[in-house]
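I am attaching a structure below and will ask some questions about it afterwards.
What you see is the complex with one protein chain gone and the rest in place.
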Amino acid sequence: MKSYREELWVETQSRRAYMNITPQVEGAIRKSGVTEGLVLVNAMHITASVYINDDEAGLLKDYDEFLEKLAPHDAPYRHNDTGEDNGDAHIKRQIMGRDVTVAITNGQLDFGPWEQIFYGEFDGRRRKRVLIKVIGE
Amino acid sequence: MKSYREELWVETQSRRAYMNITPQVEGAIRKSGVTEGLVLVNAMHITASVYINDDEAGLLKDYDEFLEKLAPHDAPYRHNDTGEDNGDAHIKRQIMGRDVTVAITNGQLDFGPWEQIFYGEFDGRRRKRVLIKVIGE
Partner (left out) sequence: MKSYREELWVETQSRRAYMNITPQVEGAIRKSGVTEGLVLVNAMHITASVYINDDEAGLLKDYDEFLEKLAPHDAPYRHNDTGEDNGDAHIKRQIMGRDVTVAITNGQLDFGPWEQIFYGEFDGRRRKRVLIKVIGE
């Protein structure tokens, strides 16, 4: 069994942002040499998500409005009593998910026609990490 | 390490539908010959989910009403400005999730008493695919 690990550093300019990280995951798979296996991609921070959906600008705005309506940044959160201001971001991340697991077949992401891997940031403007872990052979 | 891959084709008669696909996943595990490992089951389309819960008709209606209340089909979505009418389905799929990973032990799905694997369709009436990827030995 082979395994490979890579950290991807991200820093967004706005509090919330959505970045297509598919090319970086494809690069990690190539470097791993794994042709059959699984790749796990996860946010290493707890106010961010990794998820799979379409790379369409309108959709990204729909997600952002939906999440802000469900858990508005300016609502009161007990977590913010600790001095943080990111209570909403911990909730938004749970809705969008922490990680995705994707099959690797013939050395490629085994994807449907529109699947793209996204990093969803809900408390940005600082450096954060995404973990890419490949196992297989 | 062994690996095995199978695509499951689905086509629902209604826009939204919930199908128990546990028998098909069990079949793929048998064909794989894997007795210890993991199986990843994921929607290959981005307006559908694979999730694990109970096969109970009332619950499926509860899920459907809950999702339609959170992201109604007839609400305005920016994604629909592209000519699509499935903005709601992209949101419903995020809530229910894209994929499940299940342990394989002694050649079987290592499940609790009521766990069943479901395909959740939110923009159906056309042919779509589910990926079943087995790795282990």
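Labels A and B are assigned to the chains in the order they are written; within every chain, residues are numbered from 1.
The definition used in the following text is that a contact is a pair of C-beta atoms (placed from the backbone, for glycine too) under 8 Å apart; a residue touches a chain by one contact, two chains touch by 3 or more.
The structure displayed is predicted, hence computed values, not measured ones.
Participant: Determine which one of A:52, A:71 or A:104 touches the chain that has been left out.
Facilitator: A:71
Participant: Counting contacts across the full complex, list the positions on subunit B that touch the omitted chain.
Facilitator: 1, 36-38, 51-54, 56-59, 61-63, 66, 70, 95-97, 100-103, 105, 110-115, 136-137
Participant: Touching residues of subunit A against the unshown chain: what are they?
Facilitator: Answer for subunit A: residues 1, 3, 5, 38, 40, 42-46, 70-71, 77-82, 87, 90-91, 93-95, 97-99, 101, 129, 131, 133, 135 touch the chain left out.
As a working rule, only the chains that are shown with their structure count from here on.
Participant: So the centre of each chain is just the mean of its C-alpha atoms; given that, what is the distance between subunit A and subunit B in Å?
Facilitator: The mean C-alpha positions of subunit A and subunit B differ by 20 Å.
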